[in-house]
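All protein chains of the complex are present and in place, except for one that has been dropped.
Labels run A and B following the written order; every chain starts at residue 1.
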Amino acid sequence: MELDGNAIGGLLRDVFGTEMTDVQATCATCGATGPVAETVVYLRGPGTVVRCKNCTSLLMVITQVHGLNCVDLEGLAALDVNQSQ
Amino acid sequence: MTSPVSRGFHRLNRPAAGDGSKIPPGQHVTRDFPVLSAGPTPHTPLPDWTFSIRRGGKTLRSWTWPEFRALPAETVTVDIHCVTRWSKLGTVWRGVPIRTVLDQVEYDARYVLAFSDGGYTTNLPIKDLAGGQAWLAFDYDGQPLVPEHGGPARLLVPHLYFWKSAKWVRGLDLLDHDQPGFWESYGYHNYGDPWREQRYAGD
Partner (left out) sequence: MAGTAVRGRLTWQVATVAAVAAETDSVRTIRLEVPGWPGHRAGQHLDVRLTAEDGYSAERSYSVAAADGEPVAITVERLDDGEVSPYLTEELRAGDQLEVRGPIGNWFTWATGDGGPLLLIAGGSGIVPLRAILRHRLLSGSDVPVRLLYSSRTLADVIYRGELDQPADGAQVSYTLTRSQPPGWTGLSGRVDEAMLAKVAWPADEHPLAFVCGPTRFVETVAELLVGRDYPANRVKTERFGGA
């Protein structure tokens, strides 16, 4: 199912320990920056896949393996917590 | 603290009493066909579609869509098992057995990395594809396979968890050594036998 970063707000609180939807994320592939809330998110699969709204490249992949969150952030050039509202 | 039970809540597809269908451990049967993907649905026009077998960066053999559709195909009825715990029984597909395309190349590889439009990959031992229980499927339930379910063609490898049945497949990279594909790189099992409940790496 294709939604946006708002839909994984709770999961991101779990993973990062803080509210992430208003954090500015910069795509390592195309350089576009925007709030995590407006990334394109694919849910209900084996993991949660977060893609750039501008170029569809992978930003983050989150899986839950034996109760542990595994997070890959290689698609992000930056996550700027300080710029959030 | 254990979660309180929500009175009257149950999973959507409870097995009927006396349902003797054997499904792998930890699975439940569903009647619908959930659409799960890791990215946007690709829409490669058929004139641009090819299926290739590659080794070491070289294409050994490639089929256009008409060439692919000219290959002998068979109709099969199989059960499919998703690692997200749903199983769908008696699904009917039509496709080209993978051994048919593999037989047209000379190879000595032991592993395969299947690759798809959109960048998805998944790895398999070549014997799991060559042994007659894997197909390149282009019809589902009597109709051409729709893009949401992997059309125009997808891998169908029902003896493994369904993430191995790569949607929008465009070819096979032949490898000497096993190399994890997309979900395998994020913690899922390299092989993925649902009957041994091999969901995650290390299971």
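For this structure, a couple of remarks:
Everything that follows uses one rule, which is that a residue touches a chain if its C-beta (ideal position, glycine included) is under 8 Å from a C-beta of that chain, and two chains touch if they have at least 3 such contacts.
In this text, all values refer to a predicted model and were calculated from it rather than measured experimentally.
In the full complex, chain A touches the omitted chain through residues 1-7, 9-10, 13-14, 17-19, 21-22, 34-38, 43, 84-85. Against the chain not shown here, chain B presents residues 3-12, 32.
Rule of thumb we're sticking to: only the chains that are shown with their structure count from here on.
If you check the complex, the residues on chain B that touch chain A are 34-40, 83-84, 119, 163, 183, 185-188, 200-201. Those residues of chain A that touch chain B in the shared complex are 1-2, 40, 42, 44-47, 49, 51, 56, 58, 61, 63, 65-66, 70, 72.
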